[in-house]
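Shown here: the complex without one of its protein chains, the others still in place.
For chain A:
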Amino acid sequence: MSGAFKYGVSLYSYTDDLGTVMTLEDAFGHIADAHATGIELLGEANLPDYPELSTAWLDRWYGLLDGHRLEPTSFACWIDTEASRSRELTVEEAAAQLCLDLDLAKRLGFRFVRPKFGVIDDELTPHPVWEEAVERSLDLAAKHDIVIIPEIHAPTPIRHPVVEAYVDFIQRTGTKHFGLLIDTGIFQDRPLPFWQHETPEMREGAMSFLNGIKVPVEQLAEVIDHVPFIQAKFHHIDETLHDHNIPWERIVPMLKSLGYSGYLSSEYEGVRDPWVAVEQVRRQHALIRKLEREYDAAHAGQGEQADA
């Protein structure tokens, strides 16, 4: 028998609701009420004084975690390698940014940090400073017991030089404090509606990945040993619990067969009308939990038979 998934929610899901129709307290309530156990936070979105962190805010954070019985999962940060039109970060500056976020994550109780590096091409190849910046941060990550997990995000598939470079880095350094975050958007196999500011020209060009890059779920097996965290990206689940873009009916059994027992952290990225995200996250958890139960029921007793 494989282990059970853990269920979490990223505060990203409530983008635009937070601060207009929803407080942080409301968001905690919605996440806990969805029977989730983990919460994912975005530093430069949800911390009001980022990069500062007041003791009053820390008290509020830990009070909310205790009150709702939630644990911090992943802390999202950005390494803005092209910090303006005319200014690129040096390795030292990029490393300092990552270390700053590792410190913040530690104070907030997180086990993972997801850095989003600036990119140099349409395939989202990270700026070359990433490798040395991460290497210089590994000792601090070890001290804080945090794993740094850049995301594998569409249009970058699993079989790609970006992923190879990350895996090579793990093998070269032997570190246990660097891994891969899989964003389930890479498995999207049906097109997204045009987003608010998208033009047909953009969709035909570099944004064609929004039609879905359709990574075969079987390829998860090639990297799963390096994947401690999954962002459950999704866009729309209808009232019959049918996801219009992400093939959960193939993703869930594959993750179960590979023994994945980490978090699935909801990242709703659909229509941004008020409160839609609250219901969408609930539907996603109902859907994935149903598929997990079905897998478990279909494979019940197999362990015993194997032992006999």
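As a working rule, contacts are C-beta pairs under 8 Å (C-beta built on N, C-alpha and C of every residue); 3 or more make two chains touch, one makes a residue touch a chain; residues count from 1.
By definition in this document, contacts and distances are computed from a predicted model.
Asks: Out of "ABC transporter permease", "C-deglycosylation enzyme beta subunit", "Carbon monoxide dehydrogenase medium subunit" or "Threonine synthase", which one is the UniProt protein name for the chain not included here?
Replies: Looking only at the record, the undisplayed chain corresponds to "C-deglycosylation enzyme beta subunit".
Asks: Of the residues A:P193, A:P216, A:P274 or A:G301, I need the one that contacts the missing chain.
Replies: A:P274
Asks: Looking at A:G19, A:G63, A:P161 or A:P216, which makes contact with the chain not pictured?
Replies: Of these options, the touching residue for the absent chain is A:G19.
Asks: What residues on chain A make contact with the chain left out of this view?
Replies: Interface with the chain not displayed, on the chain A side: 12, 15-16, 18-21, 23, 42, 44-46, 48-50, 78, 80-87, 116-122, 124, 127, 196-197, 202, 205-206, 274.
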